[in-house]
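Of the protein chains in this complex, one is absent; all others appear in place.
A and B label the chains in the order they appear, each numbered from 1.
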Amino acid sequence: MGQDFVEVSINVLKLIVIFLLIVQAVPVLVWLERRGSALIQNRLGPNRVGWMGLMQLLADAVKFLFKEEFVPEKGIKVLYYAAPVVALIPATLAFCAIPLGHPIKVEAFHMLGHSWGPYVFPFQGYDMNIGIVFVLGVSSLAAYSLLLAGWGSGNKYSLLGALRASSQVISYELALGLAVVSMVLFYGTLNLSEMIRQQQGVLVFQAFGQMISVPWLPNWGIFYQPIAAILFFAATFAESNRLPFDLPEGEAELVAGFHVEYGGFKMLLFFIGEYGHMMVASALMTVFFFGGYQIPFVNPDEVYQNLTLSLGSSTLASVVTGFLHHLVFFLKFAIFLWIFIQVRWTLPRFRYDQLMDLGWRTMLPWALGNTMVTALVIFILNRSVGG
Amino acid sequence: MQGLESFFEVGLNHYLILSTLLFACGLAGVLLRRNVIVIMMSIELMLNGVNLSFVAFSKYMAMLEGQIMVFFVMTIAAAEAAVGLALAVAIFKRFREVNIRYFEQLKG
Partner (left out) sequence: MASESFLFWLVALLTMAGALMTVTLTNPIFCALSLAVTMVGVSALFVTLDAYFLAGVQLIVYAGAVMVLFVMVLMLFDLKHEVKAFTRGIFSGALKIATVGLTAGLVSGAIFATMRVSPPTGEPHLAPANDLTAALGQLLYSQYVFGFEALGVLLLVVAVGAVALARSKGGTHAGS
């Protein structure tokens, strides 16, 4: 058994907190995006409501709530209402599988006349062995929300947007998947926490029976797999329909793509879905290529031991370690989110044929080549070590 | 009382019956529908039913070969869907409809 009341209720709480985290981060991101775009374009952006315009998001949310509720006459009602709700599901489920901090270990203690056994709470929604397969599988369901919205609206612009979006998502999933495959080959595991654990300390690797150490670089995936990192990041832009790949909503050609007919709170839900994808992409970038929640050059277990010595209580030390690493994770995560925003306001949009060309003729061959070279190099290195 | 017990003790039987029902649904779809694409979807349904029984046997017989088989079936199903949809597109271009009876026009 090993699962009692405390463990179950804390796990449930974690799921709720992660969901709220995604939903609550969206207004902040929207504010950041508007202020950031204003900074880039040399204007002010929202600065009237509250300090630095931070209350603007609250005002926006209230405005969204009180907007008129409408349904297009020729649309299909069920699909029209289902689409924004479906848009929330993939990002939320995927985000729950990503480790956000060092696991917290709680020692056995006595309370209310019972003894509560030692617990280990991973700093993530659920720890799974097939982590990355689950994340990819769940986020491939995102195409349905676009298709439902496009078809349910009964508008040809939204249908065109939805078709563009889904074909784009399917095309770039190949390059994305192959980049992930090379990372899986490299780490030799599908488990995200295990991948993070392999990126501890400074850059050390074994080649031809010799240990090669580079003390001025952290042991991050990007130094082993730079091509995979670039391909992965570019493909996630296309997956989350952000500029320069936001053909599905290209205002000049398609008005607003699949969400032309949406307004008010339903529109906001699509927004949350899109930003959720951005967040999942940034978190995966951090986990694959930038050491996850770990402080550069530092081993989390050493942090834990030092804190145990200085704080005296191992439970307290574990909690502090967990939150410290969570903060580090958040910092890396925020940098990637900012890159998403910066790119949106820097690059122009592709043409549709250019988009397909890039996906199929440039990124797919590079990803395939990278996978093959990775497999070959791993094979050769392991052979020379073994014999 | 035995009915209640079988309700709570889920075993191999339950999965096999479910897989049979899925297969029967798919079979009914293949026999009764006229739209080519719906017929192909029914075939996918039948394949899924079979996959379920493979995985169930794999667990209850403690043999991994069942899962390998499912892996192969999935790949072939994806290939079949690609070719089938290409055929459906070819039919649709000619007749503006994807009814199964137009397939006899394909010969020659």
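Structure notes:
In this text, a residue touches a chain if its C-beta (ideal position, glycine included) is under 8 Å from a C-beta of that chain, and two chains touch if they have at least 3 such contacts.
The shown structure was predicted, so the numbers you read here are calculated from the model rather than taken from an experiment.
Touched by the hidden chain within the whole complex are the displayed chains A, B. If you put the hidden chain back, the residue from A:53, A:75 or A:150 that touches it is A:150. The hidden chain makes contact, of the residues A:44, A:58, A:108 or A:141, with A:141. Contact residues of chain A toward the unshown chain are 79, 128-130, 133-134, 136-138, 140-141, 143-144, 147-148, 150-151, 159, 162-163, 166-167, 170, 173, 177, 190.
Those residues of chain B that touch the chain absent from the view are 7-10, 12-18, 20-29, 31-35, 37-38, 40-42, 44-45, 48, 51-52, 55-56, 58-62, 64-65, 67-68, 70-72, 74-79, 81-83, 85-90, 92-99.
As a convention for this text, only the chains that are shown with their structure count from here on.
Here the spacing of chain A and chain B, counted between their Cα centres, is 34 Å.
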